[in-house]
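Before I ask anything, let me first share the structure, which is written out below as structure tokens.
One chain of protein is taken out of this complex; the other chains stay put.
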């Protein structure tokens, strides 16, 4: 199931950056959800390159087309296919990569696995593959908002050594989108912006952390053993290109607390349900949502493609050096924000449908 | 697929701590692997409680029984079922939990999800569920060692504020097992041991980090999109009780490096294959193993069960306080080591079989 | 997923006829379904050998034990494991089969696939494997009866050349169980009984057809493309030992009708829903239940194990002859009835839960 994600609300993506098109088949989506190409396009535009000077200058319209699964402006409940044509291809730009393995890319590992690799832009390892995910998640977003009022939001909380000061429960989409870095702390955002531009000038790159938050997720989503909702979130996030870590709730920092301070006390809440007075659990206890906000963090490594010279080897096993040419992000974090949101939406959507199936 | 893990090398576990038995069905295991109950028992004994004063005093033989899938001392290639009877039950010990939700446990979330919960020991959220995982992984261990020489090892690298000093590539199983904490840094191990005993005395609990390492994993395991081997490791680890985070390679610390220092240069290696001169990638690039050691870290929160008094609510929504009684670990880290190994083994075994299916 | 069946209401079976035990893990079952071991035992007893002179004389108690997933007499919503010990083993009875491939059994194909086979009773190909299916289906039966009033019934409609005269929509369980052949046409039942006993005397065996019927299945179950409910029924039935064919509705006979007579006209039904005035569709149109009774037929070949001498080869490739010894059914049809019911129940239960997940 390498290209498929989800048990009931399932996406299957296709496409490489330098093939004819990328896209997705969304299966298991309930019928009757009103949806327009413009709504999906809105989410796609947030991940699109070329939006500003911080991200790669590759410029593509990335216009989405519904291929199936829609009737009279709403989902039919059957396979919903969406496609985006790859418009801006310049294969010659990658000729210098034909005979060399880029360090910390998927070049060597693809060769080892498949015995062949498309040297033009990374094949399925390209961030362009995530278009299908974001398109599928746009449908999840609509479904969850209509049915449950769920809101999923992500933002850049750290780039390199710059840590933003943010009160997660109060962040708004407007604050996130207010700055090209997608960091809702304006001061940190400016510092991040400067750091990214400096890295670009040096032929270097930066990593960082994206924080995500899901509001209004009902209690009871997630399965008790392997398909814990945080386990599925972990897989979802680590399946994004360039990710190296995932935390939920208190995460690694929580390992330095003790049980007395880490445990989230309950107090009587509305409708007779228990309410946590703290949220080190990240809204998930025993793998199942508690009703509190779900929150977590995703680590993205510094972009592997840099224009500085690096040591590597050729496909024939000879030592050589490489300086990457062409378009590339010195920092993927701002564009990673909608990808992280997408993965959180897909996981929550799937677990909501699963819970409908198996409840008493 | 809540109780099933893996695509080809698949385990399906069953059992609660206070039901008749726990166990596993392992499906998709190749035929002809020699295996004895004693070999599986060896791995089970490592996760067994009551081994020493650091861990819970619950004392059970946990003797495994093969129920199917074996013939003449080797696997048949068909479903291999293994069972461990639950011997040491004292349901009355849990009566005080019948009407109250334990903070940061799965009590409230199970109630929200299922409308019912077994208050005796946590149902499927019990660490006892992992017996089935460890048993299945013992078969994976045997298979991978015989076929590929793979060795998977884990150890405690941090408890609360105590960080061990360890050279991962050189750790041995003997070093890990030399101390009850399963920390191969003897000095840190002693400090950890003291900290755990202090926490127990205070009615408090500690968390920490388990590091894992897989040696001799061939290049080419893992799938390019969703089923990246690090994504599957992330899910595997976050499906363990009490986990809050997962890192591979440089992890969150890597987000503070730059591309120039983070990228792993290649040099010509044996057999003409590229070899990394550093390993921030954690042995995985683009979701596929590179041939370098796979390594990562798993965050475990402080044990939720503590004997100190905590604020909570009753099942009827009334505010109350709770002081846990009975057996419990003040720190699960030492016993989590074989669980982390088990999950890594299961992921690698599954991806090895998948690679055999789809290679050219 | 060789030992797993179902997407949401999923069973995973284990066990061979000559290992320690057989059983099942049922996952995805909703919580709160009241259930006793006696209820499951009732269904198991219907498939048990040794019930009368028509079927194999192997005599086992086949007592089921719940291993997990139950609390206070009801399902918990988590993995429900059930086990039956194999009591009546006499491995020596199979020594004459060690070096020879039985014609039309799974002996040679197991050897070709696994490189090993358990010559004692057929390994996973044994009809004893179906105990796990019948146990899991007993839970489905309870769930579907409580929630929807669904009734699933099967019976023997043909043995060798004897065709029963039966009005499917009016058959009752009492009529089916009234005769050891499980044929509700008393005259045909007697003729079948005589034919089976004659075949036994000759060292020969007989096949036949089991018809199944599902009442009160709501309209809308089944998926439009691959997971049509009749496609899943076909797989379910062909996964039973000794089956060679499946029909739904008019089946093969329908291919000799024309559209004008084969089409099922609609007339206005209760609650404004269309009602079919005939049922060549077998209650399924476009892979989705229509609300009419679902009905179909399953072909079982003559039992492969016969005591007459047959030509075959040894495991070393030498020509030889074989006369089977020991217990065996001259006709599996009567015992196949509860197995066919079980598979129909499992498919309907799974599709009902799937429909709850994905409805608007």
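A, B and C are the chain letters, set down in written order, and residue numbers restart from 1 in every chain.
We take it that a contact is a pair of C-beta atoms (placed from the backbone, for glycine too) under 8 Å apart; a residue touches a chain by one contact, two chains touch by 3 or more.
Because the structure is predicted, anything quoted here is derived from the model rather than measured.
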item: Which residue of C:77, C:184 or C:282 touches the chain not shown here; value: C:282
item: Option touching the unshown chain, where A:79, A:93, A:148 or A:315 are the choices; value: A:79
item: Which of B:8, B:112, B:166 or B:257 contacts the chain that the document leaves out; value: B:8
item: Residues from chain A at the interface with the omitted partner, ascending; value: 1-4, 10, 12-16, 19-23, 25, 27-28, 31-32, 65-72, 74, 76-81, 83, 113-118, 123-124
item: Missing-partner contacts on chain C, residue numbers; value: 1-5, 7, 13, 101, 103-110, 112-116, 122-125, 129, 158, 160-161, 199, 203-209, 219-228, 230-239, 241, 243-252, 254-260, 262-269, 272-274, 277, 280-282, 284-291, 297, 299-306, 308, 310-313, 316-319, 355, 359-360
item: In chain B, positions touching the absent partner; value: 7-8, 28-32, 77-79, 224-225, 353-354, 356-360
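Following the convention adopted for this analysis, only the chains that are shown with their structure count from here on.
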item: Centroid spacing, where centroids are CA-atom means, of chain B and chain C in whole angstrom; value: 39
item: Between chain B and chain A, distance of the C-alpha-averaged centres to the nearest whole Å; value: 26
item: Residues of chain C whose C-beta touches two or more other chains; value: 28, 31-32, 77-79
